[in-house]
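Only one structure is covered here, and it is reproduced in the block below.
Certain chains of the assembly are absent from this excerpt, and the rest are unmoved.
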Amino acid sequence: MPQMDLPLEELRRYLPDREEPDDFDAFWAETLAEARTHDRPPEFHPYDACLSEVDVFDVRFPGFGGDPVAGWLLVPASATGPLPCVVGFLGYGGGRGFPYEWLTWPAAGYVHLLMDTRGQGGSLQPGATGDPYGSSGPSSPGMVTRGIQDPADYYYRRVFTDAVRAVDAARAHPSVDPARIIVSGGSQGGGIALAAAALADDVGAALVNQPSLCHYRRALHVVEGNAYREIWTYLRTHREAVEPVFRTLSYFDGVNFAARATAPALFSAGLMDDICPPSTVFAAYNHYAGEKDIRLWPYNRHEGGGYYQDLEQLRFLRSLPLTAS
Amino acid sequence: MPQMDLPLEELRRYLPDREEPDDFDAFWAETLAEARTHDRPPEFHPYDACLSEVDVFDVRFPGFGGDPVAGWLLVPASATGPLPCVVGFLGYGGGRGFPYEWLTWPAAGYVHLLMDTRGQGGSLQPGATGDPYGSSGPSSPGMVTRGIQDPADYYYRRVFTDAVRAVDAARAHPSVDPARIIVSGGSQGGGIALAAAALADDVGAALVNQPSLCHYRRALHVVEGNAYREIWTYLRTHREAVEPVFRTLSYFDGVNFAARATAPALFSAGLMDDICPPSTVFAAYNHYAGEKDIRLWPYNRHEGGGYYQDLEQLRFLRSLPLTAS
Amino acid sequence: MPQMDLPLEELRRYLPDREEPDDFDAFWAETLAEARTHDRPPEFHPYDACLSEVDVFDVRFPGFGGDPVAGWLLVPASATGPLPCVVGFLGYGGGRGFPYEWLTWPAAGYVHLLMDTRGQGGSLQPGATGDPYGSSGPSSPGMVTRGIQDPADYYYRRVFTDAVRAVDAARAHPSVDPARIIVSGGSQGGGIALAAAALADDVGAALVNQPSLCHYRRALHVVEGNAYREIWTYLRTHREAVEPVFRTLSYFDGVNFAARATAPALFSAGLMDDICPPSTVFAAYNHYAGEKDIRLWPYNRHEGGGYYQDLEQLRFLRSLPLTAS
Amino acid sequence: MPQMDLPLEELRRYLPDREEPDDFDAFWAETLAEARTHDRPPEFHPYDACLSEVDVFDVRFPGFGGDPVAGWLLVPASATGPLPCVVGFLGYGGGRGFPYEWLTWPAAGYVHLLMDTRGQGGSLQPGATGDPYGSSGPSSPGMVTRGIQDPADYYYRRVFTDAVRAVDAARAHPSVDPARIIVSGGSQGGGIALAAAALADDVGAALVNQPSLCHYRRALHVVEGNAYREIWTYLRTHREAVEPVFRTLSYFDGVNFAARATAPALFSAGLMDDICPPSTVFAAYNHYAGEKDIRLWPYNRHEGGGYYQDLEQLRFLRSLPLTAS
């Protein structure tokens, strides 16, 4: 059935209670502090992608635990001074791929730092970043239940920390104006962008498309897709682990990050999305603490607005008073 | 079974007889001559895609019957003199979409004219070009059997003519060096590129990825996918029409265009491609009359080389002595 | 889930507001008037189907724009005077096929005129009618979005006009009593029959099985199937076109035709139909302006009552005071 | 892969060894003799199907064990003397359904006796005939492995006997010319028709479309479909039963019946049939002992020639010197 979630009028006022541990902020403060002790500067190696109009750099920056995280930095060849920079995060499964995929932001006059997702990138688009941490417990295939027994070991603790450090890395490049950082992503990348918007300092704007990693309990009751399916598989198997798992996830719920983010944000959702159902998106959106707007795509599944949304984002950023530093 | 076509050593020497009507060349000469009687100049309307580094134009050029065909023209904002131009053709189903999809060539310093495929563009990516011709006979859903009763009415007669006129249109823009035209496409777009390489004048190079519309008889025996499935559906239904249909198709077979094309060409194929099976690609490649090379992707299905192939293409073009006019 | 629509008690009183343009009647009056300017007589060519008990004619009558539309006319060989005639319309995809499919009505003593659906008939059963109109905009695969940008260009404008002209053609044959015309069809054919019941003159009865082309907005929210899927695909792609598309469709909604039809009608619906969901059928049925009855098949999907419904129809017609002219 | 069986040239000469028990003929002689001891006359009850041009009778004739087997007898209302009669057998799963499905033969001037398949008829089209025999061993879902442990208990022993008795029943009706009996069927019905052609007396012609129940060993190696799948499921489970099962099946193999049938026969096959693969059809055809011809449908799956084949059959019968008694 195409429409399988709440009707639009209910979505607009859908504001479920947040499920949040008391030490949420302490957990993240400590995590980030530890990560920043690994303070070697990011590396930007010129990369010959045969592109004359974009300067491409193969990036390695220190992420969680100081582990090297790959990325691409793309700078308009015409740049003469510091530019705003969009720090982008990826959907689930693929890696950073090739620079050809990420040309919109430099074509629009932005620097773009695209972060590889550690350990992913073995399917769809190649990645270049390992995840040198195993886990002390079992997991279902994929990354989403790796270390789910303990917030400290959970996979997304490393990824969200990488995301904050990616913002730090972007600010370290001379082409980037550190006062004008935008975080951006869709699906898993939208969930990461929410975390980065909450955890990184002074983010200028957030672009969040049909985010995953939000409001896990509801997601598991209305859809089977993708990342949520891995958790479901785990709970079907480890029937004793239901509440411990939800406790771990409460440290990583986009709804909780949304409630802490204050940068102006543009969200989007597909009202027929059966991977990241709209109620989970609205749960984050309605809790979002900054100025915000949302574009809705009534007949779309997880593809959401597609390039229509790209244009919306470019217009949204154009409308913002992002102030050069 | 992943590998469902001939082994590689047989593919390399696979040179089936061509199935070609006597009046093939006359048919196309006449078709193009008629089309060129519609000689109003193409229109290039500036389009605000919020891109500072690329000048985007919404194109309308006269195609078959003078019908308006849409496209995008993307010019590097840094351009100061005529540049080589890649004329690109689309895979089956989608339309020209948004300029954000087509930024690789301008980022690499080429002008890019991307042609909409008439009548398509109602799924995947939006198109903007109708096909104002019906057909005098029935068809199966999709475009591939529209007018298949008669070469003169066949849908791809109009599309291939549009492609030649797209080359003409590109040459009409001041940013384009008319002596340096590259035709390019994958899947259906690869089939169109083969036709354009054979039918347009003085094409400088051809980039052909896992082309469709090649060696129909074999394709119908080894795969069910996509465009070929529509023909199969038609023949399952119209059991009396087998030979008339193959006769119509003989005017539109990429193998016959390949045998007439002389520009240096880079092909590619996925050896596990079950949409455009490698034997049909090699049938065209081995008949191709110009200098040629092919990249093979042994573990890939119809996605072929993906962005790996983009890099191969950029390097291939860099290596060619495309001479500015 | 087998039952995916409203419960029966809600279906029985389901009477949604009609979405109807002001010029609905003018649009159709004008359309039909234009079509009737093409007033050459229908052709009835004897066809040797090896059937001794039925006289079969290969029909060509002028439809929309005077275009030749094919059909079969089957007359009981025993006929000695004018008989009532069932004018039948086809489900989506197939064509008129062979006379062997349409023997029920002549076996029951009725003349049967079966109308080919223009442009379809390339899958399932062969058709013989082209649709010589293209469209000025893109479309998704299939016929349902062809010309959907404009009511005047929309595919079903031509089909519904053909249907009215099929009634005219039936009346022109000497074996047919023009005062006893029954229109009939299931699925797409049910939608066409509703249009014909409303637009043709003096229809004597209507037989409407699980009609498609009714109450599009709801259909798109509860099912994905078939004809409705094509519209969905179009709206997923052309996100800007939602309201224009529904405006076009409002000229072609079976609910609006139902409200104008006055002939006695027998409907049917499968309560588990996930192609033409029962709420869309009841929307038309409950708005139907004539005497009416409906047979419900509680455990059936889109097959509805099958041959059980054939028997119901024969009994229903037997019970009617269809008066010979 | 559409073409999954042998190429046509190999099919034409495909004549595998027959796997036939020594007592094959004795087994069947005895079986039929026993059945004919149940010699009460068949019953023909008039049935009101609202059809004025066809006299319909609800048939009950004594089959295997004298069990009542249902059927329809359809007689052209115009009949004045004995007519040739087509005795038809059904594909797998459905039952005799309604008379509306079986109007082609009476429309062509033949009497038609359509035999219900015992125990089937609970899906697709309703049947009216039970199978009052269980089995002494386990079976996989469906009828095909019921009693497969022993030829004497095997389900198709009863069905094939019913078929012979259906011919006897047809001959008992006054509208039928006993010298002009044609047996006919497709898929399972084709297999039954082969058995009837071999086992019934003086059959005048056989019409056999893509027969099932032929050359089981090969079928199980090239396809998974339908009836063959049930045997495969049984052998996957009862791993000890492979040779006993094939021994039982050797009494019921269409190849062995073909070698005993002498009536002129028209076969057909879909060359892409993945339910009844063409090599199994050709195994029967090439062993067929009478005059024979075959129509091939190169791009068809199990639907074979569809109504195209109906026309071929009508022409074939017209061409035969079926001599009235």
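Read from first to last, the chains carry the letters A, B, C and D; within each, the first residue is number 1.
The rule we apply is simple: contacts are C-beta pairs under 8 Å (C-beta built on N, C-alpha and C of every residue); 3 or more make two chains touch, one makes a residue touch a chain.
Being a predicted model, the structure only gives us computed values, none of them experimental.
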{"item": "Number of copies constituting the complete assembly, 4 shown", "value": "6"}
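Keep in mind that, in the parts below, only the chains that are shown with their structure count from here on.
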{"item": "Set of chains adjacent to chain A and to chain C", "value": "B"}
{"item": "Identity of the chain that, by mean CA position, is farthest from chain C", "value": "A"}
{"item": "Averaged-CA centre spacing for the pair chain D and chain C, given as whole angstrom", "value": "37"}
{"item": "Between chain B and chain C, centroid-to-centroid distance (C-alpha), Å", "value": "39"}
{"item": "Gap in Å, rounded to a whole number, between the CA centres of chain D and chain B", "value": "50"}
{"item": "Sequence positions of chain A contacting 2 or more other chains", "value": "306, 308"}
{"item": "Pairwise touch network: line, ring, star, complete, or other", "value": "other"}
{"item": "Contact pairs between chains, per stated definition", "value": "A-B, A-C, B-C, B-D, C-D"}
{"item": "Contacting residues of chain B [partner chain C, same complex]", "value": "93-95, 119-143, 145, 233-234, 236-239"}
{"item": "Residue numbers on chain A that touch chain C, as the complex places them", "value": "1-3, 297-301, 303, 305-306, 308"}
{"item": "Residues on chain B engaged by chain D in the complex (per definition of touch)", "value": "4, 220-224, 232, 235-236, 239-240, 242"}
